[in-house]
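Every protein chain of the complex appears in place save one, which is left out.
For chain A:
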Amino acid sequence: MTQSVVVQVGQCGNQVGCRFWDLALREHAHVNKRGLYDEALSSFFRNVDPRKSDGGACCVGGRIQHLKARAVLIDMEEGVVHRILQGPLREVFDSAQLLTDVSGSGNNWAVGNLTYGSAYMDSIVNKLRKAAEHCDCLQCFFLIHSMGGGTGSGLGTRVLSLLEEEFPDVCRIVTAMYPSAEDDVITSPYNSVLAMKELTEHADCVLPVENQSLVDIVNKISLMSHDAKPGCVLKKESTVTSGQGGVSPTERPFDAMNNIVANLLLNITSSSRFDGSLNMDLNEIAMNLVPFPRLHYLVPSLTPLYTLADVNIPTRRLDQMFSDAFSKEHQLIRADPKHSLYLACALMVRGNVQVSDLRRNIERLRPSLPFVSWNQEGWKTGLCSVPPVGHTHSLLALANNTCVKPTFMELRDRFTKLYKKKAHLHHYLHIDGMEQSTFSEALSSLSALIEEYHHLDATKARLIPDAPRLSIAR
């Protein structure tokens, strides 16, 4: 089996990352009853025996001594990482995996990317190399950061390009938190667009997540718990927002939203951590879902969001799960895929689901989903036998769909509003290495991306005939 390394950058990145490790431990504890360090655990954790003098790395098959996360934590402020180190997860991280500074990036992409990027480049590369060396067969880097701030967005994307340079053969999957329109950071459009260019050029896949969608999901779940019909109880630890049963005892404000993103990561990695009848490797995700190099933004959709304690008819619930995956309420960005064009779609199913259920639901849903002409059967499927905690089955849908175009256009509009007035530009331009052209290049990169999606959208209405075949000379 292969291993993955998680790189969490900035306040948001580290908070989400923290939830991921907490929930991952909970999930593994649920399944791993014998306390053995198995292949599944080894994909995200090292097993260390501190009594050994040579660094203590233990092989797969032995008893669990000390689990250390395969992670690198980076933040230019100390607050968040400090709290992690004092919390119950402190045992899971080694001080060598951390990189912090004191003053933060002031919500300025240029400070994160250029100032800190250059200052800490060597240190970051060393930590990444160390993490990679601990892996037998490193398959993927998961990068988690927000787009609107300074550290996550700026330094995070700098780390992304370092990953491409140092480890060109290792897949780079980025979970990026996009700001909503009402974001309180005024310069978030600048930071986001500057970061977008890096993501478009250096990432293999990007899973965009919008704060507003997370808020909507959290509200929907709390509405369910309050409005629940008598006798119909919401299983608390099953909600995708719950951290119950994990390591941390109390839940803090953003925790519910961060748990959703953590669940996204848990599900996308489930096939690499656990066995299944149809495994989906991480490199297969990029291979099957990215038909053109820059169009690698995948809309994530998670279901179920919660489980009701009362008994429903199992099969109807299963089919409902598939239908839900294609409803807007379960998406992690606000978009309308059914009225745009699918380029490709992956379904990662967990739990007791058979191939026949999968095929039946695909056939059922397929007619209502518009697929691009050259990929009419564009489905990639995976079956993992271990369900998430609190559920009998779950489904993660990743869609490469042109519905991201409006999201990016909105981002571009917010950027242009500020840029036209040259608002706050001087904060960026006086940073060493930052020039006006950086802004214009980022803007044209985004525009080109939007144009590519637009081009594909235009094929939607037209009936495309089969391409004329080669004729053979006799």
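Quick note on the criterion: a residue touches a chain if its C-beta (ideal position, glycine included) is under 8 Å from a C-beta of that chain, and two chains touch if they have at least 3 such contacts; residues count from 1.
Operating definition for what follows: contacts and distances are computed from a predicted model.
Only one chain is not pictured, and the protein name UniProt records for it, out of "Sodium/hydrogen exchanger", "Histidine-containing phosphotransfer protein", "Mediator of RNA polymerase II transcription subunit 18" or "Tubulin delta chain", is "Tubulin delta chain". Taking the complete complex into account, A:K380 is the one of A:K220, A:K380 or A:K460 that touches the chain left out.
The missing chain, though absent from the display, is touched by one residue of A:S123, A:Q354 or A:S440; that residue is A:Q354. One chain of the complex is left out; on chain A, the residues touching it are 1-2, 136-137, 139, 275, 277-279, 281, 283-284, 286-293, 343-344, 354-356, 359, 362, 373-381, 466-467, 469-472, 474.
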